[in-house]
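Just one protein chain is left out here, and the rest sit where they should.
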Amino acid sequence: MSGWFNAHFVSMVDGVAYGLLLFTLAVGLSLVFGMMDVLNLAHGTLYLAGAYTAYALSDGSWLGLLIALVVGLVVGLLGGGLLAAAVAPLQGRGHLDQAALTLGISLIAAEVMVMLFGAEVLPTAPPSALSGSVSVLGHTYPVYRLAFIGIATLLAALVYLAFERSSVGALVRATVADRDMVRTMGVDTRKVLFGVFGFGAALAAVGGVLGAPIIAPGPGIDERVLVLSLVVVVIGGLGSVRGALLGALLIGQVQTLGVALVPSYAPFLLFGAMLLVLALRPQGLFAPGRA
Amino acid sequence: MNASQHVVPGGRGSADGVPALGVEGLSRHFGSLRAVQEVTFEVRAGSRHAVIGPNGAGKSTLFALIAGALPATSGRVRLHGDDVTSMAEYARANRGLVRTFQHSSLFLSATARENVLLAVQRRHGVQASPWRSVTRRRALLEEADEVLAQLGLLDRAGAAAGALSHGERRQLEVAVALATAPSVLLLDEPAAGMSPADTQAFQQIVLGLPQEVTVLLVEHDLDLVFGLADTVTVLHLGEHLITGDPEQVRASEAVQSAYLGAEDTSDLFLEEGS
Partner (left out) sequence: MNSLQVRRTLLVGLVAFALLMVPWVFGAFTVSTFTRALVFAVLAMAVNLLTGVAGLPTLGQAAYFGVGAYTGALVSIHWSELGIVQLLVATLAGVVAAVLTGPLAIRGRGVAFLMITLAIGEIGYSAAGRLDAVTGGTDGLSGILPVVVLPGGEGLVNEGLIYYYVLVVAVLAYLGVGMLLRSPFGLTLRGLRDNEARLRAVGYRTDAYALGAFVYAGGLAALAGSLWASSQRFVAPGDMGFEIAALALLAVIVGGVGSMWGACLGAALVVFTRDYFGQIVSGHAPLLLGTLFVLAVYLLPKGIAGGRAQWRTLFPRSHAEHPTAEVR
């Protein structure tokens, strides 16, 4: 047992880092769908924008990372606001039109980014202070990933607490349980739409800035990241922060530990896991109960 | 008329005294909430039977249990003596136990005729084949039109269901249910959201139904209930209180205290305002 643990230790820690990265993406997607009933297929684009920001601005110094984070946050908020404004006129027209619109936007954005940054995958270096490796339980492990796990855990904890404990979080949860609630309570739905979109988008873009050294920016990354977070959301249950967190951690392990254990089935694990969950519990593993 | 006979065969088992519908010790629990608890009563074949009760009495749950939309926790539902408790909703419908919906529930993009046609073709067995015989198609259409005529909707046959007025949708709702040739018709709060005039018109529709069709009505509007029903069952807090003719039910002290004790005193004996 301890031998097995030892052999796969690195994969498991990788899985945690990967899972936390997916959480920063999935939580926005999940809330936008759960609260506003909007299927945002341009969500991966926000990660990519954040990752390119990190590539362009980080020069290995702490200041570079800080600037990249601030710029990434602004990019995310702007992108979220733009998407919310684009989707707002489609209220009541169903998911297909939202899907077409957001997919169209993501195609345009992806092409613009190819024009700006080229068609290569751009490996992005972490701050030089974090670029080395350390020994953890006898394994060498990149410092940056450990730091990422720390920061992302903090971020996830903040989001989780805000969602579960604050009054805004209570409103959000109430809305997921009963969407008409917001309207009957006299809350401005446009404000909620922009708020939720902005929050989710900012988190995805920040995830992109921090995640660039893990999933490097390049063409097609937006689609890959989108599909991954869709899987997380479906597994975790739409509109649930806890579900997004647990689903992301699960998928993180599937993508790292699972691949290390059964490499020949690697391409099937992700969607196999999703099909299994959907077949057993179509509403997701951790879906909030609806009255 | 020969035609209406095959539209509404109904009345199975009516002669030998087997009740059209038997509810035996039926219960449904949601966690610790006992929405319906050990309810037992019978619906005589050919009767116009109403289930009433104050808010929270378990009417809607009971309706869903009988229709098959919800599985029962325990107890049985019998249709003409046969146990249908474990049958899915569609299978009960195929056996003649057919429901309507509280708010009109139609195929809105289809025409009124197509709405009825869906029910008619199901009864004659629809296959997944793209082929169709023209003559058979004509027979189905004629049958659909007969049902539409029965409900006074024939002149609206070509209109999309979504374009019909509220009252017309109600009529079409019944037409779709009737076109399945039910032996027991379940009406789920048909007066919900209806104006008094619409309710009156609806009462006439139900009174005009063939006698072979047994009607079980779950309803809030007591005017409609007492204008229609020959038998009334009262539920209270998920339990069966009384089943009897309208006079018995009006006179029952238990019923009066149940309605007075409940928060809404939707007065049993007063005309409803507005």
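Here the chain labels run A and B in written order, and each chain numbers its own residues starting at 1.
We take it that a contact is a pair of C-beta atoms (placed from the backbone, for glycine too) under 8 Å apart; a residue touches a chain by one contact, two chains touch by 3 or more.
Source: prediction; values computed, not measured.
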Identified contact with the non-displayed chain, of B:L33, B:A88, B:L207 or B:A254: B:A88
Residue of B:V98, B:L164 or B:V249 touching the missing chain in the full complex: B:V98
Chain B residues touching the chain left out here are 67, 88-91, 93-94, 98-101, 105-110, 114, 117-119, 121-123, 126-132, 137, 140, 176-177, 179-180
Tell me which stretches of chain A touch the chain missing from the display. 33, 39, 86, 89-90, 93, 95-97, 99-101, 103-112, 223, 227, 230-231, 234, 238, 267-268, 270-272, 274-275, 278-279, 282-283
